[in-house]
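Worksheet for the structure shown next.
Left out: one protein chain. Kept in place: all the others.
Chain IDs A, B and C follow the sequence of writing; residue 1 opens each chain.
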Amino acid sequence: MAAGPMKMRASLGTGFTDVRVLMTHPMETGLRKDADGKVVPQHFIQNLTVKLNGKTVLDAQISQAVSRNPVFSFRLKGGAKGDKIEVSWLDNHGESAAIETVVA
Amino acid sequence: MNRIRRALLAALVFAIARPLAALAAWNKEAFSAKTPGEALKSLGIGDAAPAKDLHIEAPEIAENGAVVPIEISSAIPGTTALIVLLEKNPFPLTARFDFKEGALPFVKLNVKMAETADVRVLAEAGGKYYFAKQEIKITVGGCGG
Amino acid sequence: MRRLALLSAVLAFPAMADPTPADVQGIMQRDFHPRGQATMDRVVQDGLQRVCTETRDRPPADVAKALEADQLKTIVYPEGSLMGDWKRGEAIAQSGRGLTWNDKPGDPAGGSCYNCHELSPKELSHGTIGPSLRGFGKTRGTGPEVQRYVYGKIYNAKAYNACSQMPRLGASGTLTAAQIKDLVALLLDPASPVNE
Partner (left out) sequence: MKALAFGAALALSCAAYGQDVAKEIQRYRQMVAEGSPAELFELEGEELWKKPQGPKSVSLQRCDLGEGPGVLKAAYAHLPRYFKDADRVMDLEARLVHCMVTQQGRSREDAIARLFGTADRPSELELLSIYIAGQSRGVRLEPGMSHPKEKASYELGRALYFHRVGAWDFACASCHGDEGKRIRMQELPVLYKPQYARPVMASWPAYRISTSQVITLQWRMNDCYRQMRTPEPDFGSETTVALIHFLNATAHGAPYQGPGNKR
């Protein structure tokens, strides 16, 4: 499966901004067999980056043990309307995707 | 299907091969380690102290090992990283989050667990390491077949 | 006036009686198609299914008795001991496979026991549609009478309770005689975790 859509929601809490991001990705472990008994090759997101107004605030490295169609929630310090949040990922096949949203 | 996906990608996602390639550091050795001990060694982590201020919020029983929700947060001052290990998975190291100025040490994610096991979370703060653990039971659900 | 409106509402739908089991069967014969080993004869109710449907699983006592006597005749007991291997029995109790349209005919089926019953205390994921069978053999022993009862109950649960929700695992061809013997051992063998 190729990279599908992403979705992100940012909401202002008290003293922080809640960020929730959904991404379409199979997160194949390389251990699973398909219906024909063939091993499905490893295919998973390895890096995740969160930027706030262009500056990296969170770098993550993840493994194939993160569930399919990953959902992550983060919290950013403070936050105000108009803040630009960008989340991007890179997988072990070199595919990548990104999404950005503005805090409303 | 592909056409739709492409259309969606164009609408929602923009390609960013350039900046990501620069920071595509992924600790292959640590993620390939087969035991929690080896993984920690690869990450350069020696001793870790138990910490009450490191919180794991997870169900004690999960109906399905394919999706186990875990929320981790640290109230240890100066926390710069959170590390998640699933002790009985074939490759225990599951995630490492490095927080820079601007992010709070808080993450919620879903993980896969092969069997009932401890989740071990480590926090790095001021060059020291802390840990917390919780057991999560994995059950079989629903009808067979 | 209101009564009149009500009456006309009733008259507007003169044929609005509840569909009978025979009507339902006819509709299912039209709306279903065979797939794999699940053939169309399976939507034809036998007498027992028909009576249980008609009475919402509460047949009059004499009817129930007659049905049970009928079902008892279907049970085929093998020669010799009815106790198999409880370890194989545990695996059969765990498996929910068998007889569906995507099960391969000839592949060993399971009894789906844990779907409805508690058995071994080691298995926390058990259903509650049927009674708990934990410690079943402890109070009943392993005598030939109880072996015969357990074998018969698994082979055809309807011989003991006409409209039981438990499948007729032997009579339907789901489990073999050897498999049912293994389940008897799972329930009765003192070494079985069920009797811990």
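In the analysis below, a residue touches a chain if its C-beta (ideal position, glycine included) is under 8 Å from a C-beta of that chain, and two chains touch if they have at least 3 such contacts.
It should be emphasised that the depicted structure is a prediction, and the values quoted were computed from it without experimental measurement.
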Checklist entry - Any idea which chains on screen the missing one touches? => result A, B, C
Next on the checklist: Just checking the interface: what residues of chain C touch the absent partner chain?
Outcome noted: 12-13, 16, 18-21, 23-25, 27-28, 30-35, 38-40, 42-43, 45, 48-49, 52-53, 56-57, 99-102, 114-116, 121, 124-129, 158, 163, 165, 167-168, 172-174, 196
Checklist outcome for this item: For chain B, residues touching the missing partner are 1, 4-5, 7-8, 12, 58-64, 66-67, 69, 71, 108-110, 139-145
Item to check | Positions on chain A where the hidden chain makes contact | outcome: 1, 4-7, 22-24, 26, 67-69, 71, 73
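Please note the rule applied: only the chains that are shown with their structure count from here on.
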Item to check | Identity of the chain that, by mean CA position, is farthest from chain B | outcome: C
Checklist entry - So, what's the distance in Å between the C-alpha centres of chain C and chain A? => result 47
Checklist entry - How many angstrom lie between the CA centroids of chain A and chain B, rounded to a whole number? => result 13
Checklist entry - If you average the CA atoms of chain B and of chain C, how many Å lie between those two points? => result 45
Checklist outcome for this item: Going by residue number, chain C touches two or more other chains at none
Next on the checklist: By the touch rule stated above, which residues of chain B touch at least two different other chains?
Outcome noted: none
Next on the checklist: Going by the contact rule set out above, which residues of chain B touch chain A in the complex?
Outcome noted: 2, 5, 8-9, 12-17, 19-21, 23-27, 31, 66-68, 71, 86, 89-91, 93-104, 106-113
Item to check | For the chain A and chain B complex, residues of the former touching the latter | outcome: 2-7, 16, 29, 31, 46-47, 49-50, 52, 55-68, 70-77, 88, 90, 94, 96-99
